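In what follows, a single structure is set out as structure tokens and then discussed.
Heads up, one of the protein chains got dropped from this complex, but the rest are sitting where they should.
Read from first to last, the chains carry the letters A and B; within each, the first residue is number 1.
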Amino acid sequence: MIETSGTSTEAMLTAQPRSRNRTIRRHTGLLFVLPAVTFTTIFFILPLLMTIWMSLHNWPLLGQSTFIGFENYSSLTSDRQFWSSLGFTIRYTLLITPPIFVLAFVLALLVNLPLRWIGIFRTAYFIPVVIGLGASSLLWVWLLNDRVGAINTLLRQANIIEGSLIWLGSIDTAIFAIIVSVTWKTVGFTMVLLLTGMQAIPQEIYQAAMVDGASFLGRLRFITLPLLRSTIALALVLSVIGSFLAFDQFYIMTRGGPRNQTITAVYWIFNNSFTYFKMGYGSALSIVLLGILVILSMLQLRLLRRDVG
Amino acid sequence: MKYLFRHARLVSVLVLILATFALSLPSSAQEPVTVQFWSRDSAATLVQSLADAYNATHDNQVEVTLIPAAEYITKLGTAIAAGEPPDLLAIDLIYVPQFAAADQLTEISDLASQLPFFDTLSPSHIRLATYEDGLYALPFNAEASVLLYNRDLFRQAGLDPEQPPTTWQEIYDDAVAISALGEDIDGFYFSGACAGCNAFTFLPLIWASGGDVLSEDGSEATLTDPAVKAALEFYHQMWAEGLIPETSQTDTGAEFLSAIFSGNVAMLGSGAFSISTIKNEHPEIDFGITFLPGQEGGVSSFAGGDSIGIPSGSAHPQEAFDFIEWALSDEVQLEMYAATASLPVRTDLVQNKYFDEDPRLQTSAEAMAFGRTPYSLVYNQLFNDANGPWLAMIQQAVFDGEIDEAIAAAQEQFTEIIEGQ
Partner (left out) sequence: MNIISSPTIQTKRVRPTISKSLLYILCIILAIVFLFPITWSIITSFKPPAEAAAIPPTGLPSYISWENYQKFNGFGDGAGRYLFNSVSVAIMTVAGTVILSTLAGYGFSRFDFPVKNLLFLMILTTLMIPFQMILTPLFLILGALGLQNTLPGLALVYITFQLPFGVFIMRNSFDTVPRELEEAALLDGCSSVSLLYRVMLPIVLPGVITAGIYAFLNSWNEFLAALIFMNHQNMFTFPILLNSVNYGLYGAVDWGALQAGVTISILPSILIFLLFQRYYMQGLTGGSVKA
């Protein structure tokens, strides 16, 4: 326990030189943040440095590790699966971001309306966000199943399909199905971010525009969207990084199939470190992915900063 | 008071330390221990009943942990790396070389050779359990891949259920005849997204036709063998003509028995374990068992199953071996294995009263005797990995029809993996 009661009050009351009080308060402050800093050091900074160190080794899960310099990095350049995983991850990110944003924007507009009970609808659209991606993936595997799943049955009843569609059987329908499921799960999050941004826009601006006879679309185009730019940028950073690190949904729903076409970058790292037991190589992959992510975030943050400035 | 209190604390700390020491001392021989035993969940029934029977009759107890089969190697590897191996483990026989080579299994050559029945143990298991002249595991349960067929559907299609197919052409013809029975009825089935299942059921088709995918010592990939291409063409043709249900495309091996349970699938490759499962769960299904044939005849089988070994870090190696010895004894092999339709792992017990009653078990046992098993230190990465080259080849060839490309890609990746080991 940190026990400073005597000294600090005494210091205050006896009007000691301020500097002594300061020194004590300085150390007290350090003590308060020390636990959090220790945790971050042991479970974040240390493993981060170790990742770099391990990436320079042949580091099998079982057995001795040997230093091999940059060999992991050079073999990475000819690792076709890594590049195709990276390509797939980018493709997935590009494909899923627009639907999330368009839908989230529409939903945000809708739930921003001053209707009675609109709060209930907001909550309803948001609920999938709080359940786990693992649970939601298992839920969707079942919904999409060609025999016991509800989706094929509904589509059959609506005469949209005949027979059964094996959603996860081919790459295109699999990506489509996963995008639908992940959008369902995450769109509420982006919706609320956008909604917060919308509510921060002063109503006077809208009123002035309406006086000038601006249409709904005109207000959207010239007021809402420009003033939401920084919110959108923030939501974009969060969403893009989330998609870039996708793992759960592919591990559970497609297991990387069909034909290894849905192995994401994180999935490939997981495979190398914990299925092939090549932890050094897995670390090298992590470092490369990390580099890409840092560049991506910086680009997006620049977008954000330009906007703020 | 305060003084006394302080003493009390000191004393209690001392007592605690002493107690800890006493507990951590090596336990005396009479003290019963609990042996932590890991197995994949596909062997759940047998493993659990063995453990129960053992625990009921022994002071030492065996505690079973079941791990999903598809995650077994990952879980085992990480547990060992974390310094927490089980005391005893059942492991797919094909992984024994890999774990023996990584120094993770206790050599048991001396103990094993003293077993009176050592020479009767399943030869495939023993071959795979041998690494650089040392023996690292013993057979635990045996599996052999066979062709399972629905006799009712054969009858309905006007086929003789006593005459199951003996060539690929006959499989194809029968599948055509049966698929014609109706929209929901399919002639053939395989788990199209399951890597391990297709090593088990598809490789024998290649072997029975005189081909192979690895050289004898596992040092070279031979997927360019014409039998590989022929087998892929055979599957692709059945797929393209709709003789295989579409749902097989995404079956990760989690659902293949559902296909049989539904009664709408006529033929699929499977193992002896499915005999008892079907008999228990769906006794109404009349099914037969025959050997997996080659292109123009001939038969083969994948001799699989689990080996049982003692991890290097086992806390109770002696007690663990005691369980192994018990499990391999005549009585257990007959009354717990054969009686519950599990294949005994001793060739001298394959002929027994239980198997005499069911010719299907007899067929499986015979298949085990002539079955083959690839020997490779990178088996997991080559064949069993859901994201490995083996499954990718089968999917590309069978579902997409790109047979030559699929073989070329797999040959290259096999070679890369083997050379990189």
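Keep this in mind: a contact is a pair of C-beta atoms (placed from the backbone, for glycine too) under 8 Å apart; a residue touches a chain by one contact, two chains touch by 3 or more.
As the structure is a computational prediction, the values presented were derived from the model and not from experiment.
Asker: Please identify which residue in A:Leu62, A:Leu76, A:Ile90 or A:Leu139 touches the non-displayed chain.
Answerer: For the chain that is not drawn, the touching residue is A:Leu139.
Asker: Who touches the missing chain here, B:Glu255, B:Asp306 or B:Glu319?
Answerer: Selected residue, touching the omitted chain: B:Glu255.
Asker: Write the list of chain A residues that the hidden chain touches.
Answerer: 1-5, 8-9, 12-13, 22, 25-33, 35-37, 39-40, 42-48, 50-51, 54, 107, 110-115, 117-128, 130-136, 138-143, 145, 147-150, 152-153, 156, 184, 188-189, 192-193, 195-196, 199, 203, 206-207, 210, 216, 241, 245, 247-248, 251-252, 266, 269-270, 273-274, 279, 282-283, 286-287, 289-290, 293-294, 297
Asker: Would you write out the residues of chain B that touch the absent chain, in ascending order?
Answerer: 41-42, 44, 65-71, 74-76, 78-79, 81-84, 252-258, 261-262, 274, 277, 281
The working rule: only the chains that are shown with their structure count from here on.
Asker: Can you tell me which positions in chain B touch chain A when the two form their complex?
Answerer: It comes out as residues 73-74, 77-78, 80-81, 99, 102-104, 193, 246-247, 249-250, 252, 380-381, 385-387, 391-392, 395-396, 399-400.
Asker: Please output the residues of chain A touching chain B within their complex, sorted ascending.
Answerer: 60-63, 81, 146-147, 164, 166, 168-170, 255-260, 263, 267, 271, 274-277
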